[in-house]
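Here the complex is missing one protein chain, while the rest keep their positions.
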Amino acid sequence: MSQSYNRGLIEDFGRWREFSAGMWAWIFHKFTGWVLIGYLFTHIAVLSTATANPGTYTATIQGLEELTIVRIGEVGLLAVAVFHILNGVRLLFVDLGVGLESQDKSFYASLIVTAVIVLASVPTFMQGAF
Amino acid sequence: MAERYSSFQSGSMSWFLQRVTAAFLVVVLAFHFFMLHFVHHAPEVTFAGTQARMSQIGYFLTMTLFLITAAFHGVNGVYAALINQGLTGSRKTAVKWVLVVAGVLLSAQGIYVALVMNGLM
Amino acid sequence: MSTQLTEESESETETERTETPGDRRRAEKKARQGRSSEVQEPTEADEETVHLKVFRYDPEVEGKMDPRFDDFYVPFEKGMTVLDALMYARDRFDTTLTFRHSCRQAICGSDALFINGTQRLGCKTQISDLDGPIRVEPLPHAEVVKDLVVDMEHFYDQMHSVEPYFQTNDEPSDELEEQRQTRENREKIKMSTRCIWCGACMSSCNIAAGDNQYLGPAALNKAFRFAMDKREGEDMKEHRFEILDQEHGVWRCQTQFSCTNVCPKDIPLTEHIQELKREAVKNNLKFW
């Protein structure tokens, strides 16, 4: 073979503007999945305070909930979880071979529905945060 | 050509279980969020409340199963993602066992915590 | 092809040829070549002119060793395709412009290119459907041999690795006796048989880019074509699933749909891959 020129990885993420719906869905799903498993570890760690004694547990949870940053984080988590769920359901349908022609529409729908749910939940989540 | 699939290793089970766990998670995760943020509000969570819920055997079992499936789903997802990025050979084996251990520890710790909450431990 | 670095280094550089007068003159010619950057000024009114920005690279020619984009201004004609414009630019402005092409009718699969950020066949893309300037590049995730020509070897290897040929254990003994196939079964495989090996799908797939061994959408589609052909019989089908069910087989697909989006033959690639996954799961459950 003659010499050839390897363009390396630059082209991949430098070209994000050219990504299609399916690719974005994949990237978001990945991202949200990782956030969720990361959270799961943290979550269990926090809950582990229960093994020390009940007081610590209650104090920790309530202490954390008093922090605005935690509240905001929770809204973020909700967004992440809702998107992962909705897109997960979309993927389950794709796996079953249902609705493949409108896979891009269902992705956009997942985004919109996520946004709506998250916005609607903000009052509940932020209750008493400020 | 033949050597391509001589080390025959099916990916079908992990793929399939990832979907099955996902289907299960949809339900429980929604339930969990709803329970902890809408029915009871997170800021009002106390050990007593948690203990009360955990004492119901149905809730306890659901949460345990939730934890195990989520741990499996999450860890398996991470593993699949890494392999898709081209992880192979001994690094792959290493990552695999690290993830398995992490998943098992997570579940074990989680179950232990639940049992404590339950008041059984 | 994967954008990961391959393990073995490619050290097949040509052995030194002895210097002949020809070599010297060619070297001079090369040097001249490198200096003159072939830029055509727009000649006609802008709407009548197509502005092409074409990727250029040549491992041997000075000045082209560093990849660059060249601008060409080609007079527009009704019905003009990107391939027509490239041919015009080559024949009138710069004969060193290199790209593969042959049939001009979307059947030979030679001219899959990266046009304005999407994998398309040059011959099947109307200029009038694009916003200018039109950026033409070689297929991403493949090594560039020269200008718009990429190395297709990896793609062919993947295609060959799924045993892309009909096999059956009960071929009719009479040379004039046909194997029967129902219309439904033919319909089932019809779309999958349309593949022209252009490589657009493979180039568009991020997973294929990350995993060199991933069979990729085209090869999986080829496998689908045979696995679903009832003439091959059940034994063969099982054998085919052994190939598909391997680590770098169907499971690698993350349903990104890029392949389906770019396929110039409108083959529902993702659908076919998903069906293979389901079949594979079904098969494995059966063995329990």
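Structural remarks
Chains: A, B and C, in written order; residue numbering restarts at 1 for each.
What we mean here is this: contacts are C-beta pairs under 8 Å (C-beta built on N, C-alpha and C of every residue); 3 or more make two chains touch, one makes a residue touch a chain.
Rule of thumb we're sticking to: contacts and distances are computed from a predicted model.
Selecting from "ABC-type branched-chain amino acid transport systems, ATPase component", "succinate dehydrogenase", "Probable biosynthetic carrier protein ArgW" or "2-oxoacid oxidoreductase (ferredoxin)", the unshown chain of this assembly corresponds to "succinate dehydrogenase" (UniProt protein name).
As for the chain not pictured, it touches chain C at residues 14, 20, 22, 25-26, 29-30, 32-33, 58-61, 77-81, 84, 90-92, 94-96, 98-99, 101-110, 123-124, 126, 128, 145-147, 149, 152, 156, 160, 163-168, 171-172, 175-183, 186, 189-190, 193-194, 196-197, 226, 229, 231-232.
Throughout what follows, only the chains that are shown with their structure count from here on.
Set side by side, the interfaces B-C and A-C show unequal numbers of C-beta pairs in contact, with more at A-C. With centres set at the average Cα position, the gap from chain A to chain B is 16 Å. With centres defined as mean CA coordinates, chain C is found 34 Å away from chain A. In chain A, the residues that touch at least two other chains are 91, 95. Residues 1, 4-5, 7-16, 83-86 of chain B are the ones touching chain C in the complex. Within the complex, the chain A residues that touch chain B are 30, 33-34, 36-37, 40-41, 44, 47-48, 50-51, 54-55, 57-58, 61-62, 65-66, 74, 78, 81, 85, 88-89, 91-92, 95, 121, 124-125, 127-128. Chain contact summary for the complex, chain C toward chain B: residues 2, 4, 160-161, 163, 207, 210-212, 242-243, 245-247, 249-252, 254, 277, 280-281, 283-284.
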